[in-house]
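With one protein chain removed, the remaining protein chains of the complex are shown where they sit.
Moving on, here comes chain A:
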Amino acid sequence: MSTNRIDALFTRRPKGVLNVYCTAGFPHRDATLEVMQSLQASGVDMIELGMPYSDPLADGPVIQASSMTAIEGGMTTKLLFEQLQGFRERIQVPVLLMGYLNTVMQYGFERFCADAAAVGIDGLILPDLPMHEYETLYAPVLQRHGLHLIFLVTPETSPERIRQLDALSTGFLYAVSSSSTTGRDKDMGDQQAYFRRLEGMGLRNPVLVGFGIKDAATFTAACAHTNGAIIGTAFIRALKGPEAAGASIADVTRGFIKTIRP
C-alpha cells in the first residue's frame, strides 16, 4: 500500500503544519471543491472537510450554523462523495473527513470507508466515536481501506489515557487547546504548559492543536511545541463575513490565509 498522504506530509514538513477546516456544502451547496482548491492554492498543508450534522456536540455556533446552511442547501453524504469524485486530479494535499458517527452509521460504516478511500480521502475524525467501539468494531474496517483515524485529547485527558489514544490514533493526534466547543476565544499562552507536556511525552504521533486558533499569533503559539495547528471557526467566519460579500472564494481564502501565515 502506498504511503498515506498525511504520513508523507509530516515526514516532509514536521513543524508548522497548517490544517484548515471547511464545511462541505458551505457557503453554498456546490462550493465544496472550490473552497478546497482555494485552500490548497493559498498554501494550506492539509484540509479537514466537515460533514454537516444537525446535532454537532463539539461545535460552537459558527460551525453549527455553517452545517445548518449546508443541510438546508441539500448537502448529504451521498452528494459529498459525488462532489469528491476525481478531486485528486486537482488537489494533492491530505484531506480528512470530520463528522459525527450517526451520519456515517446511516450511510453504512464499511460503505463509507470504501467510498472515502476510493475518492482519495486520507483519514477520518469522528469526535464521538469511543475508543472501546473503535477497537472492537471499527479499527479493522479503517485499516482495510488505508484510512487514518485521528483521536482527540484535551488538557483534562489523563497522561495514561493520552498514551492509549496515541496508541490507537494514526496520522496525528488532535490536541484540543482547552476544554471547549469550537470557536471560543482563548489565549494560547495559557496553554503552553499543556503543549509542552504533550511534547515531553514522546508520543508516536505528530500533534496538531485545534480550537481557538484564529490568527498568526495563536497559530505561532500553538506551533511552538507541536507539529502544527488546525483552524476552523475563523475561516468559516471569513467565508461568510462582510468582506466575503462580492469577493470570490479564492480571494477570501487567500486573504484569510495571509493573516495566519503572512
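Throughout what follows, contacts are C-beta pairs under 8 Å (C-beta built on N, C-alpha and C of every residue); 3 or more make two chains touch, one makes a residue touch a chain; residues count from 1.
By definition in this document, contacts and distances are computed from a predicted model.
Per its UniProt entry, the chain excluded from the display bears the name "Tryptophan synthase beta chain", taken from "Ion-translocating oxidoreductase complex subunit A", "Trehalose transport system permease protein SugB", "Tryptophan synthase beta chain" or "Respiratory-chain NADH dehydrogenase domain 51 kDa subunit". Considering the full assembly, A:Y107 is the residue among A:F10, A:F26 or A:Y107 that touches the omitted chain. Screening A:L84, A:A116, A:V176 or A:I249 for touch with the missing chain picks out A:V176. Within the set A:R111, A:R184 or A:R204, the residue that contacts the chain not displayed is A:R184.
The chain that is not drawn here is touched, among residues A:E82, A:E110, A:D128 or A:D190, by A:D128. When you scan A:N19, A:S38 or A:Q64 for touch with the missing chain, the hit is A:Q64.
One chain of the complex is left out; on chain A, the residues touching it are 53-58, 60-61, 64, 68, 71, 76-78, 100-107, 127-130, 132-133, 151-154, 156-158, 161, 165, 176, 179-181, 184.
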